[in-house]
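Here it is, the structure in full.
Of the protein chains in this complex, one is absent; all others appear in place.
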Amino acid sequence: MAVLLSVKSITKSFPGVLALRDVSFDVEAGTVHAVMGENGAGKSTLMQVIAGALRPDSGQLVLDDKPLTLSGTRDALRHGIAIVYQELMLAPNLTVAENVFLGMEPRAGGVLVDRGTQRERTAATLARMGVGIDPDHRLGDLPIAQQQLIEICKALVHEPRLLILDEPTSSLSEADALVLFRVVRDLRAHGVTILYITHRMREVFENCDTVTVLRDGQHVRTVPLAQTDQDEVVRLMVGRDLAGVHRVRPSEGDRPVRLAVRGLGDGGRYRDISFDLHAGEILGLAGLVGAGRSELVMGIFGAPPAPEGTIALDGRAVRIRRPADAMRLGLGLVPEDRKQLGLVLGMGVGANLSLSAMRLGRISRAGFVNPLAESGMVGRYVDRFRIKTPSVDQLVGLLSGGNQQKVVLAKWLATEPRVLIVDEPTRGVDVGTKAEIYGLMRALARDGLSILVISSDLPEVLTISDRILVMRAGALAGEIGFDEASEERIMALAALEHAHQGQSAEPTAA
Amino acid sequence: MSSAAAAEGTRRSIAARAFRSREAGIIIALAIMIVGLSAFAPDFATSDNLLNDARNFSFVGICVLGQAMVMITGGIDLSVGSVWGLTAVSSAALMAAGLPTVIACLLALLAAAAIGLFNGLCVTKLRMPPFVPTLATMSIARALALVITRGRSIDSFRPDGDAFFALGGGSTFGLPNPFLVFLVLSIIAGIVLSRSVYGRQLYAIGGNERAARLTGLSVDRLKISVYVISAITGGIAGIIEVSYLSSAISNQGLGKELSVIAAAVIGGTALTGGEGSVLGIFVGTVILEILRNGLVLMGTDAYWQGVFVGSVIVLAVFIDQVRKGFWRTR
Amino acid sequence: MSSAAAAEGTRRSIAARAFRSREAGIIIALAIMIVGLSAFAPDFATSDNLLNDARNFSFVGICVLGQAMVMITGGIDLSVGSVWGLTAVSSAALMAAGLPTVIACLLALLAAAAIGLFNGLCVTKLRMPPFVPTLATMSIARALALVITRGRSIDSFRPDGDAFFALGGGSTFGLPNPFLVFLVLSIIAGIVLSRSVYGRQLYAIGGNERAARLTGLSVDRLKISVYVISAITGGIAGIIEVSYLSSAISNQGLGKELSVIAAAVIGGTALTGGEGSVLGIFVGTVILEILRNGLVLMGTDAYWQGVFVGSVIVLAVFIDQVRKGFWRTR
Partner (left out) sequence: PAQAAGKKVFALVPKALGVPFYAAAEKGCHTEAAKIGAECLFTGPAQLDDAEQVRIVRDLITRKVAGIAVAPNNPDSIAGAISAALDAGIPVITFDSDAPNSKRIAFIGTNNEGGGETAGAEFAKRLPHGGTYAVLTGGLSAANLNDRIKGFKSKLGPDFKEVAGSPFSCDDDSDKAVQIIQDVLTRYPHLDGIFYSGGWPMFAPAAYTRAVKKRAADIRKGKFVIVSFDTLPSQLKLLHEGLATVLVGQRPYAMGVDSIEQLNTLSGGGKVPPVTDTGTDVVTRANVVAFMKKQ
C-alpha cells in the first residue's frame, strides 16, 4: 500500500517537558492506524502536530511524498487532515450546527450564515453517523457523550482524507462506540485514512490494521496488528510485562449494608431507584449513555439532592443537602467530567490534590494549611498513582488526559472516604494505570471501603464489580450477580426495547 | 442560569419565538415600570415626554451596541465615555477650525477608531486583560479632550448651515433624529449578531476562545474589530451630542462607561462573554433612562433618587432571574 | 498567559520563592518609576514626600485588599467607593449625634457590612452577575450619604478627645497611622490568601466554581463573605479618611471603585478570578499613587496628566507581560 503520511523525526517540547523525541513512522493510505502509549507518552501532542495545532520544534511531516508545513488547523483541513481532540473543543453557547461549521460557515449573500444549508448538512452527517441529535439544539445542554459525537461530526463534514481520532470512545458508551466503529469502517471503505488513539485494547484489535506504540515521547515500534498480540503491545507500551487483570470472586459471608438507597428519583432523569451497597463491596452500575446514572449518583451526593427517596448510611437515615454534607458523612464522588467538575485546571497538581482533604482538616490546623503535611500528602499520592508531571506545581490543565484522571481519583481518596462513587473511573487511562486503579480499588474494598462504579466500558464493569446494577432510561433494569455476569446479559438489560422503558424494575434490596 | 440564558441566547438566533422569551423577563420589568410611571407621573405618558426620552437614551444606547459586541467576546471597554468626549470636542474643534462638517466628523471618528485599535492590539497582541488598556485610554482620551479645549467649551463653530444641528436636535417623521440613528444601528447590529458569520464567530470566541482559535478563527482580528467598533459607536454618540448641545466641552460622556455597561448587563449581556442580544440591551437602555426621567417627573427628593435607581436596577434583574428560574424548572 | 499566571498564583501559595517571581514584572515597573522620578523630581525621594505618599495610598490600598478577594472568586465590587462615602458620613453623623467614637464607627461599619451582605446574597442566592447588585448598591449607598448630609459637610462632630483624629492624621514610629493599618491588614490578607484554608478555597472558586461546589466547598457562604469583607474594607478606608480630614462630605470616595479595581488589576489580579496576590496589589496601589504625586512634583501640564497616567498604566502591565513571556518560554 501507498504511504499517505510519514512522520520524520518530530521533536516537541513544552516548558519542563520533552513531549516528543525524534519520532518517525509511516501511515499507509486507507488504513486505520492505531497509536498507543501510556498516559503522557505524547500521543495527543503528536496528533496535534500532525493536525497543525502545534508546531514541532524540529522534524518534518511528509504527505503524499511532499513535505508538509502547516500554518494552522485551517491549513491542515485544506490538506484534508481533520482532528477530533481528546478534550471537547466546542462552544457551549452555540448550537450543534453552528459548532460543526464554526469557521467554515456556509454563506448566504457573502456575510450572512446560510442556516438552512448548515442545518441540513449537519443533519445529513449526523444521519450518516446514525445519531439522532437536533442540529439546532444548544450544545452546552447535551451530555458529554453526545458532544463527543458532535466533535466527530465536525471533523467529518469536511470530508477529510486523514482523520485523527484522539480517544474518541473515552466518553462514549459501548452503544455509541459501536456507532463510531461503523463510521470508521465506512470511512476506510471510502479510502479515508484514520489515526486512532485509544487505551482500549479490544477496540484496537477489532478495528485497526496497524499500531504504532509510543513510550515517554519516543517511537517504540510500528507493527501490523496481524503480526502481534495484546500482551506484546502492552509490553511495548509499558516496557514490562503486566499481570493481566482477572475477575475476583467476592469474599463469602454477608457484609453489613453501608449505603441503603430507597426510591430515589428526581421525577425525570432517574426514577424510584433502590439498592444496597455493602461494606467492602464494589458495585457496578452499567447502562447506556443517557440512562441517567450520572444524575443518579449526583443526586445521592446532593448535587443537586434527589427530591424523592431516602438514603441511609450504616442503617442511619441521612439528609444530604449539598456535597459538603456528603463529604462529612464520608462519601466521595469522582465525577464523570473531570474538566468541568473534577479539577480546577488553572491550579497546580498539588493544590488540586489537597483541595478536598484540606476542608476535612487532614492537612490543616486551625484553618491554616500545614505546608509540610500538604507537600507530604501530595507527594505520596503523586507517587502512588505514578502521576506524570514535571512538578507538583504544574498546572493540572497542562497534564495529559489520563494523568488528569489520576489526579481526580487521588484527590478523592485523599479524603479517606467510606463510600466512594466513581463515574467512569478509567476514562482515558492507559492499560498499565487501569490495572493499578483496579488493584487499588480492590485493595481499598478489602479494607472495607464501599465503592459504586459507573462504567460504560463493559469489560471494566465485569472485571471489577462484585455485583452489577443495570440502568435503563432512568430506571433500574435489573441486577446481575457475580456468577451470572456477562457482557451479553448487561447489554440485554441495558438496551431492551423501549416498550418497557419508564416502568422500573423491582427494588433489588437484599 | 447563565448557561440557561445562553441556551436561549442561541435559540433566539434560530427561532424568533424563543428570541422573545429570552428577553421576556426584562421586558416584563420594563412594562411594569411604564405602567407604574404612567400612574404616578401623569406627564410621563405624554408623547412630548416620551420623545424626549427617546432622544435622551439614544446617546448611551448607541454606545451600548458597541460595548455589547466587546462583552460578547468576553471583553470590556471602559474607554467609551472618554472616547465620546474626545470625539465630541475634536469634531467641534475641527469645525471651528473651518473644516466642512462631514470631514470634521470623519476625522474625529478616525481618532476614535485609532483608540479602539490601540485597545484591541493591547488585548490581542500584548495579551493584556481588556480592563487595562481600556482604562488607560479612558484616562488618555479624556486628557486629550482637555488638552484640545483647555477646559473651555467650544461653541464658536458654525458648521455649513445649521443642518449639522438637526442631526442631534431635529426630528424626522416626528421621531427625534438621534433615536432614528440608534434604531437603525440597532437593527444592523441585531442582524449582524444573530445572522452574520462575523456575529456568530464573536459568540464562539466568547463561548470557548481556545476552541475558536483551534478551529482556525482569526480570533485576534475579530477581537480587535469589536474594540474599534465600540470606540466608533462612542464617537458617534459624542458627535450627535455635540450637534444636540450645539456646543462641546471636555467632560462630555464623563462616567458614561458605567451607564453603558450597566445597560448592557441589565439587558442580559454577560461580562463573561458569549451571551447578549440587541433586543435585551435595547430594553436595558430604555429602563435606565425612563427611570431617571420618571424620578424627576414624580418630583422625588433629589437626594433619594440614587436609592430608587439602585433598587430598580436590582428589581429589574431580579424579575429577569425569577422568570429564567421558572423557565428552567418547567 | 493567564493560566501561566495562575500557575504561579498557586505556586506562590506553596513555594515562597516563586511567590516573588510572580510579581517580579510589576515590581520592576515600580522600580523603574521610582528611579525615573527620583531623577526628574529631586523632591520625590524626600522622606516627607514618601511619608505623604504612604498616607495617601493607604485609603485606596485598604479597599484593594477586599476588592482583590472578591475578584479572586471571579466577582467584582463596584460599590466600594460609595460604601466608603456612606461609612464616612454616617460615622461622622453618629459622632456628631454624640455617640462615643468606637460605637459610632462600629455602627457605621455594620451598615457597610450590611451592604456587602446584600451584594453577596444577590450574587449567590439570586444568581445575579456581581456587576448588577454592586452597581445598585453603588448608587444606593451614595444616595444615602447624600441624604445624611443633605450635601453639606459634617465637621461639627467632636469625638471624645482628639484620639480619633490621630487614627488618620497621626503617626507611630514615624510612620503615618493609615499606612500602618494598611500594612497590618495587608500582612493578614497575605497570610489568609496564601496559607489559610479559607483563602485557598477562594482561589478554587475563582478557578472552577462547579468543581469547587462538587468538592464540598460551601461556595455561597464563601462568596458572601468576600463581599462583606470588601464592604468592610471600604468602610475602614472611609472612617480613617474622616479622621484624617476631620470632616465628612457625601462625595468622599466618589469614583474610587475605579482606582481600587485598577490597582488590583495592575497588581495582577484577574477579573476572571482565580488569580491575584497581596504583594501584587500592594505594588499596584503604590504605582498609581506615586504616579499622581510624581506628575505634580515634575510640574507636568495639568491638562496632559491624564495622558501620562494612562500611558504608565499600559507600560507597567506591558513590562509585566513581557517578563511573563520570557518566563514562559524559558
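For clarity, chains are labelled A, B and C in written order, and residue numbers in each chain start from 1.
What we mean here is this: a residue touches a chain if its C-beta (ideal position, glycine included) is under 8 Å from a C-beta of that chain, and two chains touch if they have at least 3 such contacts.
All figures in this text were calculated on a predicted structure; none of them were measured in a lab.
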{"item": "Displayed chains contacting the withheld chain", "value": "B, C"}
{"item": "Candidate in contact with the missing chain, chosen from B:Ser246, B:Thr272 or B:Ser311", "value": "B:Ser246"}
{"item": "Contacting the left-out chain in the complete assembly, out of C:Gly98, C:Gly174 or C:Gly299", "value": "C:Gly299"}
{"item": "Selected from C:Ile26, C:Val80, C:Val132 or C:Leu146 as touching the chain missing from the view", "value": "C:Leu146"}
{"item": "Absent-chain interface as seen on chain B, which is shown", "value": "41-43, 46, 48-49, 52, 56, 59, 146, 149, 151-153, 155, 169, 241, 244-247, 249-252, 254-255, 292-293, 296-299, 302-303, 305-306"}
{"item": "Missing-chain contacts mapped onto chain C", "value": "41, 43, 46, 48-49, 52, 56, 59, 142, 146, 149-153, 155, 165, 168-169, 241, 244-247, 249-252, 254-255, 292-293, 295-303"}
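Following the convention adopted for this analysis, only the chains that are shown with their structure count from here on.
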{"item": "Pair joined by more contacting C-beta pairs (A-B or A-C)", "value": "A-C"}
{"item": "Computed distance of Cα centres, chain C from chain B, in Å", "value": "29"}
{"item": "Where chain A and chain C are represented by their mean Cα positions, the distance between them in whole Å", "value": "44"}
{"item": "Chain C, residues touching no fewer than two other chains", "value": "2"}
{"item": "Contacts with two or more other chains, residues of chain A listed in rising order", "value": "none"}
{"item": "Contact set on chain B toward chain A in their complex", "value": "3, 6-7, 9-11, 13-15, 191, 195-198, 200-201, 203-204, 206-208, 210-212, 214-217, 274-275"}
{"item": "Complex contact set, residues of chain A against chain B", "value": "53, 72-74, 77, 85, 88-95, 98, 102-103, 105, 107, 111-113, 115, 136, 138, 140-141"}
{"item": "In the complex, chain C residues that touch chain B", "value": "1-2, 76, 78, 122, 126-129, 131-133, 135-140, 142-144, 146-147, 150-151, 255, 258, 261-262, 265-266, 270-272, 303-307, 309-311, 313-314, 317-318, 321"}
